[in-house]
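As you look at this complex, bear in mind that one protein chain is not there, while each of the others sits in place.
Chain naming follows the written order as A, B, C and D, and within any one chain the residues start at number 1.
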Amino acid sequence: MLFGILAFIALASVFGLVLGYAAIAFKVESSPVVEQIDALLPQTQCGQCSFAGCHPYAEAIAAGEAPINLCPPGGENLIQSLADLLDVEVLPMDDEEDSLQGPTVAIIIEETCIGCTLCIQACPVDAILGAAKQMHTVIESECTGCELCVAPCPVDCIEMIPVKQTVKNWRWPEPQYNANNKEAESIFTTLDHVLAENIRP
Amino acid sequence: MFLAQSSPFLKPELSVSKMMLVVTMLMIPGVLTAIYVFGYGVLVNIILAIIFALTFEAITLYLRRRPIAVYLKDKSALLTAVIIGVALPPLAPWWLTFVGLFFAIVIAKQLYGGLGYNTFNPAMVAYAILLISFPAEMTTYWQTPAMLASQFEGQTLSLLETINFQLFAQLPAGMTIDALTSATPLDIVRTAVLNGSATIDEIHAEGNAFGMLGGIGTEWVNLAFLAGGLFMMRKGLISWHIPISLLATLGFLSLLFGSFELDSNPSPLFHLFSGATMLGAFFIATDPVTASTTPRGRVIYGAGIGALIYIIRTWGGYPDAIAFAVLLMNMCAPLLDYYTQPRVYGHKADERDDEEAS
Amino acid sequence: MSQPLPASITRTIKDTLRHLWSFPGGIKLSGHKSLSNHQPISTAKIAKQLIIPLSQHIGHASEPIVKVGDKVLKGQILGYASGPVSAPVHASGSGTVVAIEEHLIPHPSGLSALCVFIDTDGYEQWIECSPLISDSSSTDDNQEAVTHRSIATLSSHQINQQIANAGVVGLGGALYPSAAKLNTAEKMHADTLIINAAECEPYITCDDVLMRQRPEEVILGILLLKKVIGAKKCLIGIENNKPEAYQALLNTISGYNNSHTDAQIEIVQVPTLYPAGGEKQLIQVLTGREVPSQGLPMDIGIICHNVATAAAVYHAVYRGEPLISRIVTITGSAIKQPQNMEVPLGTPIRDILNQAGLDENKVEKIIMGGPMMGFSLPSIDTPVTKATNCILVSEKSELATPPPAMPCIRCARCSDSCPMSLLPQQMYWYAKARDLEKVQDYNIFDCIECGCCSYVCPSNIPLVQYFRYAKTEIWDDERERNKANIARDRHEFRKERLEKAKQAKAEAARLRKEKLAKKKALDAEQAKEKEGLSQSNDNPAKSSSADLIQEAIARAKAKKAQQQSQKKNTDNLSEAQQKKIDEVNERRRKKADSEEI
Amino acid sequence: MPKTEALNTTEEISSTEVKPSFIEEYAPIAKDGLWDNNAVFAQMLGLCPLLAVSNTVINALGLGIATMMVLIISNMSVSLIRNIVRPEIRLPVFVVIIASAVTAIELVMHAWFHELYLVLGIFIPLIVTNCAIIARAEAFASKNTLGKSFFDGLMMGLGFTLVLVALGTMREVIGMGTLFSNAHIMFGNGMQWLTIEVFSDYDGFLLAILPPGAFIGLAFLLAGRNYIKIKQKNKKKRQKQQDLKLEPGIIS
Partner (left out) sequence: MKATILRNMMMSAVLLAGFGGLGTALVMMTFEATKEKIAASEKANLLKNLNNIIPPDSYTNNLLDNTLVVPAASQLGNKGPTIIYQAWQEKKPVAVAFSVVAHDGYTGNIKLLIAIKASGNVSGVRVISHKETPGLGDKIEIEKSNWILSFNDKNLEIPARQKWKVKKDGGVFDQFTGATITPRAVVNAVYRALDYYKYNEKKLFLDQAKYDQLYGSTSQ
């Protein structure tokens, strides 16, 4: 009986030594998961997640302080890929109304702009050009649609317009019609209807 | 609003509904033969099965809030029902069919997501569940085949008497269930082999198990299903891979082992033309939803079923093995699909050689 | 060209009949070709207003060089090629430019693009054409010899320049600028020219009638193409359901083959099996070789052109005419007189439908291209472009309005019929789940969108649309990712800039403070000197705090340096991303190539 | 002694600030263990013994109680030592504790519930590997006080036992048509009267007793739970929507 206990103690000590060594020697410093999350975020730096930008939000997610569904620009797809990355459950978008809009860009209505540079200071990606007392303009290709410039404008000359669809960035719609879909029938009738309308001379 | 709809615009040549219907139609020769051999019980089974199947399907579709008409029209439940109807013992009581169809349609099919989403062949799930739950009923209610009955002056039932027995468990006066039924050839062989009580030759001499090709009576049913299956293959409804590899493996194994122990191993022909071999090879194993989909995967899938049939028939606890073999291979199908992907055009040839050249 | 064939030639040709390979999958379709391939090619009336899109090809849209109000002649250049992969656009009728604005174009999206509107004057006045070789069709006698000698005298660069100027693009459907393609082929020393005359899609007959009725244009065009590339071999692949076209080409070739062995052109009948006319499939059938995935036919020494492209090359070189018209098949049971029509580009489709007789009561669907790969037109007010090979107007019973898709039953008919040996059933699951990575693992970018899978699917699942959807989603994702990376860089840069500014400010403030402190200290010292040494302890403390600040600055600087070095990393990363973008572009181009059916 | 004093004072401070009532503190633990975070329903832990031994109510009860005992013991011990163990040897120590508790319980059962021990067989030692136990040690006991840990072990064990018994009831009634058969092996011969024949003359539905029946039964239990959860969620949503509808009125 005593021998059993002693043997067990000896064994436990050995494992204890090994574990005690491993705990310090093989310590992993910090998790690169923040960067992985950051790479998925849309980088609009819009702050709609209530964090100061995409990277802070990524840090918060990694630390488990923020849910994954706070990013309207990333939409459902982002939630899905974050859920895949972190192996957590997919959550519905936090604020459903916002997620419905497509991507937008800001434009400055040139007649109204007074050249106050407030929007330039607000832009997180330096996508607005202009100098004091001069008309400003948005570099459309660089604009992330974060809307941060809209509020500071004293004359309300900035508008968000949807990104223009062209043949180049057009995407095939996902097929909608399947037998489980009660609307299937109506979609087909719409389709026929549309075609018929176009044919009429 | 313009709604983009993608090509192709040609009318599709086939629909699920048509496919299922044709397959069901091609089972008719086999079904008729089975009715001739095993009496009206088979017919009653099938009709009961169809009624139960459609009812269960409609109810579950309703509960799942799916369009009932659309899915009832796909006729997959019909096919499942007919397969179960043929597979059940001819004199099975009605509640056996009822329980079977409940498990087939509700549990194995609809709870998995309905047509196309079930991992396991519904008919075989039903059969396996019935077999392990009600082994006595599943093995005893086999009416003596017509050939044997006439030979040994056994009794048969008329259609009305059959219905009366199956629905109300009432036999005409003076008849016992023991006199009506007899063990299936596979059962006889299995028992004899196990007990070592009789050699194959002795069973031959007794004349109540072996027909010309396979089991007495069942050989004709198998031949009829073979004919239907071959027609189906010719029509391109099923590919050759699964049935051929299944039958080849089963034949090969029985030949191989048969050549070692002639006394206790029946011939390959017996294995191929007894039990539900042909039904299984052409109508059950080829169920598209649960089978492997790649060409090489299908060959392995068929061969696996063939091997399992032989193994279970010879060393297993139940006489026939189609259901278990099919279910076991159903489990492997996704894996097979993954590991037997054909080489895509233009990709490096070192992975796999071009197999589907035709 | 219709002289009887000498027996010797027939024999040599028969002798050289090749061994044919086969491709996996494929489906048999009823052709519906006899609807339209018996009538001679008619000519479309010039429309009152031509709408000429500036982008009728793959690559950059051409830049307009005319202004509203300009008078243009037929064949005059409207837009010049704006990059290495681009093609000029020409006026297909004389008249006045009335507008340059967006208009619906024939595209599955139903979106608009920039078009030049020309009100025609009806005079059809040509600009001065400058052919490279004078057309000698009038002098029937030694035509072959003259032509050949003429071709031989031209340099391949000369011919290619002419082709480029004429705005010739791949007319099989890919619309890749031919000159650019020929250029690459020449550089990569492609040794085999394959002419795609298979035309495997049902209903379409424009290539068929072209070969039947103008075989010499095709053959001369081919000779020119061959000359440009310097190819040793030339194969024409034609489906065996077009015996007349085959015979016509054979008759024409025999003359050329006879006259000069260098001109060896082989014409090969391939079995009628859709999609035998797919570029990759045709190459496989004719040579047994496979175009590597993500690669081009040129990687295996092959270049593929369509017969109509060859004819366009002929027109450019022999007549000096740019590509301003093309043969369009107008067919379908809702058309009263199905036919092939030579249509000036930019003609509204409504006009040619009216000319062919549109049975309005019957019309159900109007499709541009074939029923397998075409798309339903958003409107019939869209113009005919270089891509318009067929207008199919169907009646109700003719084509399918797809019934609701049933669930996939994994019958594998799709993978059995796939000419690329893909697994559509798997790609469908992942495309539906929008698992874009998995879709790519199943090689979605090898899909040629031939439509076989959708056609054979008993569940009527719009598989091809799922794949197109997945592909465009993947491209979109890549675009988004690139944009996000750029945005991240810019954001980092901005943060850094702000930080710098802040530091500069702080530095300035500190300096100011220090100065002040020094001054004070100095004053104090002067005052203290009188008081004695007791307070000298203060000084070291002060200096130590100054040290601390100094240290902090050093740290900040080091951090900045680190950040900068990090920035370099991101630069590298973005380069990798740039590479990815390039890859995507490459893939897109290749995909476009493969569409040439 | 000044040390303890300091401790006392801090405790007092925290307790004077917000002292949650006993129920407030312990009700969530109970709800967690019994429903919200049930070992089987929510965490899907300990399924192996669950599926193997739930063919009759008595078996289920036996294993359930054994598991509950282990849970309570391990939770309490872990909670007691939670401040001493270092993170790197945390798991081995927990495992040692659990294994000791299980072995002790096994020996006790062997001695006093011999027949039950024979029926449950291998599944008693297997309690060691029941992830539910180490999960609770890790997730709860190592962070909470003794009292709470004890209560959590009790509730988790109770939750596990209840599911086990529910499954056992289903399987026994459907499979054999009886309830509490073999009651004597647990409660002694005097309790044989407890056995109830639910259906007389019942042939039995073997599937329910065989392993596949356990899976199907568990699936139905889970489906039932999900159904209830969805119902609750929908109700909450509707409530929220109603609240929202009321809001604009207040604002205007």
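Everything that follows uses one rule, which is that a contact is a pair of C-beta atoms (placed from the backbone, for glycine too) under 8 Å apart; a residue touches a chain by one contact, two chains touch by 3 or more.
Since the model is a prediction, treat every value here as computed from it, not as a measurement.
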Missing chain -> touching shown chains A, B, D
Answer key for B:I132, B:I203 or B:M278 versus the chain not shown reads B:I132
Answer key for D:A30, D:L50, D:M69 or D:I97 versus the chain not shown reads D:I97
Contact residues on chain D toward the hidden chain run 81, 84-86, 88-89, 92-93, 96-97, 99-100, 103-104, 107-108, 110-112, 114-115, 118, 204, 206, 209-210
Absent-chain interface residues of chain B come out as 132-140, 191, 194-196, 317-318
Touch rule applied to chain A and the missing chain gives residues 1, 4-5, 8-17, 19-21, 23-25
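Quick note on the criterion: only the chains that are shown with their structure count from here on.
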The distance between the C-alpha centres of chain C and chain D, rounded to whole Å, is 64
Cα centroid separation, chain A vs chain B, in Å, comes to 52
By the touch definition above, chain C meets two or more other chains at residues 108-109, 365, 376, 378, 402, 404, 406-407, 462, 465, 468
So chain B residues touching two or more other chains come to 2, 4-6, 70
As the complex stands, chain A meets chain D at residues 12, 15-16, 19-20, 22-23
Per the touch rule, the chain A residues reaching chain C in their complex are 38, 41-45, 53-54, 77, 80, 123-127, 142, 144, 165-167, 169-175, 177-181, 184-185, 188, 191-192, 195-196, 198-201
Contacts from chain B onto chain C in the complex sit at residues 2, 4-16, 18-19, 70, 74, 76, 113-117, 239, 288-291, 293-295, 298, 337, 341-347, 354, 356-358
